[in-house]
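Omission of a single protein chain aside, the complex is shown with its protein chains in their original locations.
What follows is chain A.
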Amino acid sequence: MLTVANLTKRFGPKQGVEDEAFTIQQGEIMGLIGQNGAGKTTTFRMILNLLQPDSGTVLWQGHPLTKADYNTVGFLPEERGLYTRMSIQDQVVYFAALRGQQPAVTRKALPQWMARFNVKGKLTDKIKDLSKGNQQKVQLIATLIHQPKLIILDEPFSGLDPVNAQLLEDSIIEMKQNGASIIFSSHDMANVERISDHLLMLRNGETVLSGTPDEIRSQFGNTRVRLRSPLDRAALVAFPGVNDVQQRGNAYELTLDNEAVGHDLFKAATSQGYIPEFSQEPPSLDEIFRIEVANHE
């Protein structure tokens, strides 16, 4: 279990992170979201002891993270770094050895990982000869191959296409099922929403949202409706309680004043019987993210 309490860090006059607090249980995934410069990387560095907090504590299994815990950590830094002139195998074996895994164990496991992430290349290929996406995958393998218990992934999805992003999601879920505590940051709210048990949104170092994705979304009420019905645009715009109407293909996306408007809208839309689509939901995380950013500016 990772417990972060009252974590604060300032860089001169600049705010790094202010009074941050969260807990990640074993087998739990936490998504950290926020704009660039919100304090995500700073948070990761303080968890890893790479940066000393001004105040607050980070506890792993009840004690501060020490050298003895390094072997249980898997860390993917935001800026990727590999020895470009080394072969895939040498590279992964070295990083795993630094985490205390015997080279023989790594060599045995590596082909499976290469297959799982669908890395295009032989074990003896030099890193510099790989495409950027494949380099990224090798780095992910190097982060996860020693079966870490505390996994910290800084923007793991950036640069991956949807297929590879899915492969990564699957691996993260598997690590979670093996009991790892996982924290990751992402700009892609869809990934975050799909795999996170817990979400933390930072803005200029301050925690603006915290909770499960559902909790956070429901704070904003069921005020979004997606509708395909005989009602046309003019009728929707004129409908009482509807704030905004956006056409998406042959469906409309509406923003309501409050949840209750949805009932009246459903009645009106179904007055002639069957309609193919009516869904009333809270705003998406993407939208919440934008709302929160706008609110604080």
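Keep in mind that, in the parts below, a residue touches a chain if its C-beta (ideal position, glycine included) is under 8 Å from a C-beta of that chain, and two chains touch if they have at least 3 such contacts; residues count from 1.
Just so we're on the same page, contacts and distances are computed from a predicted model.
What is the missing chain called in its UniProt entry, if the choices are "4-vinyl reductase", "NADH-quinone oxidoreductase subunit H", "Monovalent cation/H+ antiporter subunit B" or "ABC transporter permease"?
UniProt lists the chain that is not shown as "ABC transporter permease".
Kindly state which of the options A:Leu98, A:Ala238, A:Ala260 or A:Ile291 is in contact with the chain not pictured.
If we include the chain that is not displayed, A:Leu98 is the one touching it.
With the full complex in mind, choose from A:Val4, A:Val17, A:Val58 or A:Val73 the residue touching the hidden chain.
Among A:Val4, A:Val17, A:Val58 or A:Val73, only A:Val73 touches the chain that is not shown.
Among A:Leu50, A:Ala238, A:Ala260 or A:Ile291, which residue is in touch with the absent chain?
Of the candidates A:Leu50, A:Ala238, A:Ala260 or A:Ile291, A:Leu50 is in touch with the missing chain.
For the chain left out of this view, which of A:Gly81, A:Pro240 or A:Pro276 touches it?
Reading the full complex, the residue touching the unseen chain is A:Gly81.
Residues of chain A in contact with the chain that isn't shown?
Here the touching residues of chain A are 45, 48-51, 67, 70, 73, 75, 77-86, 90, 94-95, 97-100, 102, 142.
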